[in-house]
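Here the complex is missing a single protein chain, while all its other protein chains stay put.
Letters A and B mark the chains in the order given here, with residues in each chain numbered from 1 onward.
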Amino acid sequence: MAKYLIKRVLTALFTLLVIATITFFLLRAIPGGPFTREKPLPDAIIRALNEKYNLDEPLFIQYLSYIKGLLTFDLGPSYRILGYTVNDIIISGFPTSALIGGIASLLIVVIGIPLGIVSALKQNSPVDYMVMFMATLGVTVPNFIIATLIIYIFSTQLGWLPSNGISNPLGYIGPVIALMGYSLSFVSRLTRSSMLEVLRQDYVRTARANGISERKVIFKHALKNALIPVITYVGPMVAAILTGSFVVEKIFAIPGIGRYFVQGVTNRDYTVIMGMTVLYSAFYIFMILLVDLAYSWIDPRIRLEGGAR
Amino acid sequence: MAKLNFDKVPKKDKLDTEQTRKSLTYWQDVWRRLKKNKSSMVGLVGVVIIVLLAVVGPWISPYDYSDQLSDYSNLPPRLDIREVGDTTFHVTRIYRLLELEDGIIVDRYNELEVDVINKINYYAKEIVLPADLENTSTYPLPATETLDANTYYSESWGIALTDGEYTFGDDAILVTYIHPDSPLHNLEFEGGPYDISDAVYFSELTTIANYGEANAADQQFDIDLGAESIVEKLDETQFIEEIRFFEAEVKLNYSYGLLNDNLVPTEFKDVDYTIEYKGDESLYTTDTIANKLFYFGSDSQGRDILTRVLYGARISLIVALIATLVNFIIGVTYGAVAGYLGGNWDNVMMRIVDIINSIPLVLWVILLMVVLREVVIDVTIAGKNYVIFRGTSGLGTIAIALGTVYWVAMARLVRGQVLGLKEQEFVLVARTIGVSNYKIISRHLIPNALGPIIVSMAMMIPAAVFTEAFLSFIGLGVSAPQASLGTLANAALSGFQSYPFKLFFPAAMIALMMLAFNFLGDGLRDALDPRLRKG
Partner (left out) sequence: MKKKVLEVKGVKTSFFTHLGEVQGVRGIDFELNEGEILGIVGESGSGKSVTSLSIMNLVDHPGEIKEGQILFHQEDGKIIDFTSLSNRKMNEFRGNEIAMIFQDPMTSLNPVYSIQNQMIEVIQRHTDLNKEEAIERAKSLLEQVGIPDPDSQITDYPHQFSGGMRQRALIATAISCNPRLLIADEPTTALDVTIQAQILELLKKLQDEINMSIILITHDLGVIAEVSTHVIVMYGGMIMEKGTVNDVFYNPKHPYTVGLHSSIPKSTKKEKERLVPIEGSPPDLMDPPQGCPFSPRCPHAMQVCLEDAAPLFEVSDTQKVSCWLLHEDAPKPDEIFKGAK
């Protein structure tokens, strides 16, 4: 087990390095730099800035010093947000994004899975149709539409929720719902179909034929098997949700980190893009690792794989 | 008891009772199953209607997607009207009077300056600045530049406002403010007066000003007409701004309540203005009528939203189709080759797939946009020149970007299918009789994996529409004057609270497209793979 974990962590670190490397060189391949403006800055200023941030050194040297910084968790200064380092940006924005994302993820699991189960157990009943209709809407309506509708209906028209910011606890409701929409729908659909599949399995019939109570059949025998595909989806989803959403944070004016990536890309703010990419990838890889561990805990068939090698 | 008949029955009579089912080919069977599924038929009909609308709609519309009737900007689908004397007016959000006769707009704008308009008194809704102006810290000033240091701090908003920040220029009203935590706050500013336009990005600033209330764009327009503005500071939290329009002699009284909603005096909360016309005065809106000029309303440039939505649907569909096609060609070929060759080839090819998968989509799109910016591909057929691809339009770029990112999933799927299929006897037989690898892949492997491939493609279309809408929404999409649905939604966002209809129609179109394609895709999946059938 320990050996397996060490192996996985090393692979994860290597993957992270590969991603960082690719992103680094890809970025530099894009014409334009962090100091390119529509109204060009004087050459002298650009030169001074390049010198200040060591952007005048050979690319490979820049790469090495970036990786060196990465190893010491120093993600470098932002080129466009003056006086801030990427670490500062993450420290100031990430807790907000993670809090909203955490609430959303938790609710997705706590609401989505039970909805899927109920829907599967009451297949073709009005409850099922209702849940599936909502889920289909949730999967098909983009989150920026959900977000603006929430603001329009609940802030502008009804005045129940603040239209932006999270200074008021009520302010969390809109962003959390907008963030949840797609994944909540997806999770309940996935749980439902997976549950239906499992309930048709022979071992469920065997359990019933052995007089096991319906409650135990569902929650012990069916659920554990049905959760396997759900976990596969939820893992990467959590990584994506925790690291913030550009759209939701922009619409609700939330000071998270979701928008830094898109902004960074449009501004060619190299270090910010790198920082956001590395942060997201690290989360992603970590969640995949958790998912794999959860697999081996749930499904004994996977237990020895990798560890034995 | 009736007599029982023990006569032997001849064979041909019996066969009548034997069930005879027509044998169906695979595709006939798929079609039969698809027809039985109600929701997928709804989806299919929806897709056909949307495609028809997208293809035919822009042609038969009296407007072109780029036609601008700027005199009629931001008209809603239903017009509020007021009766003044025996004349009916609609007052636009930018305080222009449109005279209506039998529901049809008769523009009397030019006459207004002579005698029509006397006065519109208007108390605007407060401009609500975002509660949290952390935003501002992302609009920094280069360290070498300077700024007038005369700033003051507004407690209730937690923001710092530079004094005299209302600059009425050609482009916008600039409202500059700096976050108190910003390092700029501590900078030494020299010289002055500072030229704000160098340091601050117009678009981003107007976006901020537009967050709560969408008047800046309108003011741009008004100010262009020639107006003067007098800003008067009442106290630390409120400005009164009076804008005088010379031509129209309209007096507008704005109140910028820089306070929380509940602190704004109620009289400023509702739009309240009067029209004086030839001695008659109208205080209230009396009725609403349908906008016969623009059935879905018009946008800020006076373009027909209906036409633009249909045109946007066309653009979104084109992007989705190209992306799906690119995805199909690359994904199927790559996956089939990797799966068929197997071994080390497979390993290396799949690692490449993993790496491509890890590149963030937004980054990839931008990279492609920049790289493809200069590229123009055209063909000349019968003396006429057709541009197939123009990097600057964003249309081809975004389609290619999507196609080249999404093929990864397709490649994985096809590889998995091929890995399973290539061990089957019919492939072994083909090999033993010396069929070439190319033919084995194209004749034996791919056709047998076609079911999952088609399902994946059907689901790919809504996914592409979705992603395209997202990319356009964050400003990376199709460039003006072309517009996809995502671009339209994004453009509508800034004036959303005042003009919800501008967002509603593109949003509804996106949702309908997504629903229709998803229903169809779900149905296809069930029909192509009976194992996955629901229930």
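Convention: contacts are C-beta pairs under 8 Å (C-beta built on N, C-alpha and C of every residue); 3 or more make two chains touch, one makes a residue touch a chain.
Just so we're clear, the structure is a prediction, and the values are computed from it rather than from any experiment.
> I'd like to know which visible chains would be in contact with the absent chain if the whole complex were considered.
Per the contact definition above, the missing chain touches A, B.
> Of A:A2, A:L158 or A:A209, which one is in contact with the hidden chain?
A:A209
> Across the whole complex, list the residues on chain A that are touched by the chain not included here.
201-203, 205-214, 216, 220-221, 224-225, 298-301
> Where does chain B touch the missing chain, residue by residue?
4-9, 14-15, 17-19
Rule of thumb we're sticking to: only the chains that are shown with their structure count from here on.
> Using CA atom averages as chain centres, what separation in Å is found between chain A and chain B?
One centre to the other, that is 23 Å.
> Show which residues of chain B lie in contact with chain A when the two form their complex.
These residues of chain B touch chain A: 128, 130-132, 134-135, 137-138, 140-144, 182-184, 198, 211-212, 261, 355, 358-360, 362-363, 366-367, 370-371, 462, 466, 469-470, 473-476, 489-490, 493, 496-497, 500, 503, 507, 510-511, 514-515, 518-519, 534-535.
> Quick check on the complex: what are the chain A residues that touch chain B?
15, 18-19, 22-23, 26-27, 29-32, 35, 39, 41, 45, 48-49, 80-84, 92, 123-124, 136-137, 139-142, 144-145, 148-149, 151-152, 156, 159, 162-167, 193, 196, 246-247, 250-251, 253-255, 259-263, 265-266, 273, 277, 280-281
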